[in-house]
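One structure coming up, written as structure tokens, with questions to follow.
Yeah, one chain of the complex is gone here, protein chain that is, but the others are all in their spots.
So that you can tell them apart, the chains are marked A and B in the order they are listed, and the count of residues begins at 1 in each.
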Amino acid sequence: MSDGLAPKAAASNALVRYAPLLFLALAWEAASRLHLVSSLALPPLTDVAQAWVELVQSGELVTNGLSSLYRAEAGLALAIVVGGALGIFMASSRLANAMLGPLVELFYPMPKSALIPVTVLWLGFGDGSKILLIFLGCMLPVTIGAYNGARGSDRHLIWSARSMGAHRLRMIWDVVVPSALPEFLNGVRTALALSFILLVSSELIVSRQGFGYLIGYLGANGSYEAMFAVVLTVAFTGFLADRVFQFVVMVLLRWRE
Amino acid sequence: MSDAAQIIVEDVCHHYRPSVGREVLALENVSLEVREREFLALLGPSGCGKSTLLYLIGGFLPIESGKVLVDDKPVAGPGPDRGIVFQNFALFPWKTVRKNVLYGLERQPLRREEREKRAQAFIDLVGLTGFEESYPSQLSGGMKQRAAIARTLAFDPRMLLMDEPFGALDAQTRSLMQSELLAIWEKTRKTVIFVTHDVHEAVFLAERVAVMSARPGRIKTIVDTRFDKADPEIHRTKMFVDKVDEVWNLVREEAIKALEKRLS
Partner (left out) sequence: MTNTMHRLAWSTARLLPIVALIVAWEIFARSGAVTPFMLPAPSAVAERIYDDALDGDLFINIAVTLYRALIGFAIATVGGVVLGTAMARNTAARWFFDPIISVGFPMPKIAFLPVIILWLGLYDVSKITMVVLDAIFPVVTATIAGIAGVEKELLWSARNMGAKDREMLWQILLPAALPQILTGLQVALPIALIVVVVTEMQMGGYGLGGAMMQASRFANSRGVFAGIVEIAVIGYALVAAMAVLRRRLLAWHQEAQEGAGV
């Protein structure tokens, strides 16, 4: 019999767990302030924090951030919807699987970053090219997740549903979708991480707005504290997005032990 | 044949400490003596700690309190003097049957040809001739268990510790394996401690059956089950059936207690 942990115990557990990060932060500050490393290459953490605050206050961080997130969201949403539909379609039709399967297998190992120049060629430096890039790049993991999930539906569950009177569409909703959900969500999780990578990559190289652009601009200007601030912001945004997603998954899949 | 106690367990207690939840008393003041060359069964309901007791004798778990002596020496860890056979075979999946059997032999001071000969002898003994180069994933359950037994016998341990070795096999294979194990034991005459929850199996295989209580486990009673096992119709003889009844009644009380504990 296991007891749930009291909130205080959980909090102190989290503290112990993430303590090494605290040490690293302290080590960073110390190394920089004590000039163990060049404070140009590694500005003190406190200076970085200050630069961060200034960026927020000036609005630069927020504007660029929202622009980036909008692009990532839009591309990802398209990838999930189209990719998911494609995967389920392939799982339910042998013809579709035969025709599309080899194509999916062919394109899956291609490094999606190779699409950056062509999307820029087509849609220029703005939002459109980023959204298209993320859509194309993130689609396949979702497709594969949806496909595997739909294929894995337990035959016996389906038969039980049918014998209890469920007709085909209802059965897909009641049985196939819930049992496909875990694998599908796993594919979405991969796509989420990929969307951030593609977003930052394309913005670093070809953009006039957004997180990646801001990093490049600040770096070129020599404002390294601010540059570090944005780099850390982006990194933690990616981390947070994943954690939030995991939480959502946990809620959706409550029924799993 | 010596009558001296080869394994002495005295007042052993053991706690089970899971990573979440409270610790549980698994064994409470267990005392047991096993004689040399004897075939002893440890029988009891699920959760009674029979496997735990076996692991303590094998040296896989640290001894909290009490004494466990093997050949008058306290147990300090696992070693080739006490060969173990697990329910899930524990064969190294990346090695062939021959390589698996050779693994224990490689740690013995033997010449190369001697090792190969012994390995082949035991593979033949368990009836796996011709499957030396097969991988475990290519074998059936019964064959895997034979390979595991060959592996453990090959390095000639002084005693065999068997943890429900036939539990993962279907009923027919299990029955065949029991007869074969008995035949092998008669030939090699090692000390065997055999853990099981199957009353029939215990009475058929063992010379003595130690019935354990529900958790926390204690040795409840030891029943003598020595008789002529060569008779192929033994399962129908009155003597056998009565013995099974006797043991079953002892176990049944404990099984009910164990079930009530689980439901409460």
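For this structure, a couple of remarks:
What we mean here is this: a residue touches a chain if its C-beta (ideal position, glycine included) is under 8 Å from a C-beta of that chain, and two chains touch if they have at least 3 such contacts.
Here the structure is a predicted model, which is why all the values come from computation and not from measurement.
Taking the complete complex into account, residues 58, 60, 77-80, 82-84, 86, 88, 90, 92-95, 103-104, 107, 135-140, 143, 151-152, 155 of chain B touch the chain not shown. One chain of the complex is left out; on chain A, the residues touching it are 16-21, 24, 41, 98-103, 106-118, 120-122, 193, 196-197, 199-201, 204-205, 211-212, 215-216, 219, 224, 227-228, 231, 234-236, 238-239, 241-243.
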